[in-house]
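Here the complex is missing a single protein chain, while all its other protein chains stay put.
Chain IDs A, B and C follow the sequence of writing; residue 1 opens each chain.
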């Protein structure tokens, strides 16, 4: 199989699983307990917290483990809204956030908050100036993703952080796609809250963390026991936490070399597609882009059918459109770039991983053109296009 | 080691880990994806859902996976409160709930809801009559735990369910300590919402589920992607979900035989303690009690110090008081039974598991009396007691 | 997620193409929903002698187009009118719930083509109503993304 959907999820690395295993069956004590076997687990969590903090430029006591990126996003957004509701009711975000940010924002709107969804440009970028221009006296939160999950565009986070700081507004970033792939420094970038998710960097599913800048008031989303210093209740997922930290550590090892390799593969794939297939376009910014992301619209065809053909050949990719997974709506991200509906429906995302090879890219580049050709030959849109241009 | 803290958490059974393993490294696809490798994971989740439903007398589409018991409790309680806030603002619960229920209730109070905390009797029980008497026109939720985590008392859930049904009020039960140990039938017991947590029955930490009766409106707690039929967002923890279901299946195998064995051990331990150590009392109801729970107050001594002595001998138990884990407040459950502070501080919980043996109980029964004696000889309370009675 | 039958029909679809000088052509769907189906009919003596399609859409859309055109070939107009979306889905060994709309679309495309045929020939076909674009409806299903 040629797996090219690393933005959806990644396998757990063998070393990560290795690190987790003892905590299932052997070191299973509840970290809150007083006896020795449990204290070892408490220490494992503390160590993991220090590792995560280290890679973000944060302090260990600023890291809180969650059940994933979605919980971290919900917690940050709903929490700040609740904490600062006396101060204001306005939130600034973008129109290409992940649903784990958009849906909490829409939820806030129902509660009477106002949300500005900044419009990205054709490359999927918002600028710090746009953010600044949207600020009102009642703005309490800026939440802007670090890197987009569909098109890989990397936002100018440090600049936005500086604007947020200048105006004294809390700044959250959904860094689920960035953490493990891009160097992050929450201090230098003036980030107050940052969400991450373990399974995006070869860690286990159902794990995540929220960085909360020291001193920031954020009420709990999950109320209950006193875990995570009473800010996130629930018996700690010890193996999961250990796995997340181990995976993050590995992810940031030799980051530059890995990213150089990924970028080369990525560009090879992009260039190869553009050279071989007419009527396609790369979505997202060409440079300000995750090292592993390729997102292409193939005109006149629909993404899922192309995915199926690729799947039959053992190539796993993802549709830029969310259609494949139960919804019929085209991707809000691609529409936000200004793509017409049919192109938004005709997009494919390839997201590469550490183990992908140039040979695999060659396979993809060999298979893609006939598949696209085949689907175009079935397409009424292509029929119309050919008729109009002949 | 003699592990007697199964109510805090349990090890993952080897068979359970075995079932989980392929989903970390091999079948790692995101269940929402369209390609084949991911569809296998979708099926694994569907199968797990059917297993969980089967053991609760529910339908598969009534089961929603969460990150644990705490999330399930928060979701049920805050969700119903939000959904029915036009209908009323009154919630009925008890004064011995787990903090994962109490703290959400206190949170609701801050939002303007009213909460009745029914007082349990000296055995830790509330009656269906008490519940019925507390119902008001504006009551929207009854949330009463199935079995208590400290004293093991089992509530009359079916009777309470009948009352709830009669009055058309939504009934949630925190069954975290009951699931896997007691037979449950949500239909027969008229349960509308039920929380469970995987790591209490030899499943993995960080997994849980909420049963939501079909047709019940419950808004999401975690907003985002469309997982769990758009009711609980976040990439599914596939290995965790598989592990939870496998563990639950094993837990309900030979339940009667296992419980008969546990009860015999439990009673052996209770009787042995009572025979050997003066001035102690069993907390919780003698019969309406989890098969694995022993909770004893040893007068004149404090629980943590006894736990430490036991720990030095390799016996892991838990203090009835939450003091051991960071708080200085005595257990709210024991105080609710009417225990004076010093007795609430002097309680130990032993919770047995499938693998505990009579020989282990003999070790505990041999160690306990001299330890209690030693601590009493240091205790100013015992000094006073002896002086007054001599 | 798809039955083997669907995958077969999708991988090797029958009846892809256009019919020159077709007797009836119908196009339904819209780009917003990601499905556009166009059906060409050749009709002689009230019998559908040939049927072809072009489809922009997902695997299910392509498979249902192929299956539908296959099912109506050789049938009389009246018989073809009885080929329901459910019959198409059944012939494909079922469709995932979220894809059932594709079978509706196929049925609609057929009706649109028949309507076009009826209009051209000034006849009325029992039970046939003018094509509506049902796909303006809102698709409420929520999106999952990764």
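Criterion: a residue touches a chain if its C-beta (ideal position, glycine included) is under 8 Å from a C-beta of that chain, and two chains touch if they have at least 3 such contacts.
Quick caveat, the model's predicted, so the values are computed rather than measured.
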Hidden partner chain, touching residue among B:14, B:340 or B:370: B:340
Given A:225, A:303, A:353 or A:380, the one touching the chain that is not displayed: A:225
Interface with the undisplayed chain - residues on subunit B: 5, 7-9, 98-99, 149-150, 300-302, 304-305, 308-309, 312, 318, 321-330, 340-342, 345, 377-381, 383
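Note that in this section only the chains that are shown with their structure count from here on.
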Chain nearest the overall C-alpha centroid of the shown protein atoms: A
Subunit B and subunit C, separation of their C-alpha mean positions in angstrom: 54
Touching two or more other chains - residues of subunit A: 5, 8-9, 98-99, 304, 308, 318, 324-327
Overlap residues in subunit C, where contacts from two or more other chains coincide: 141-146
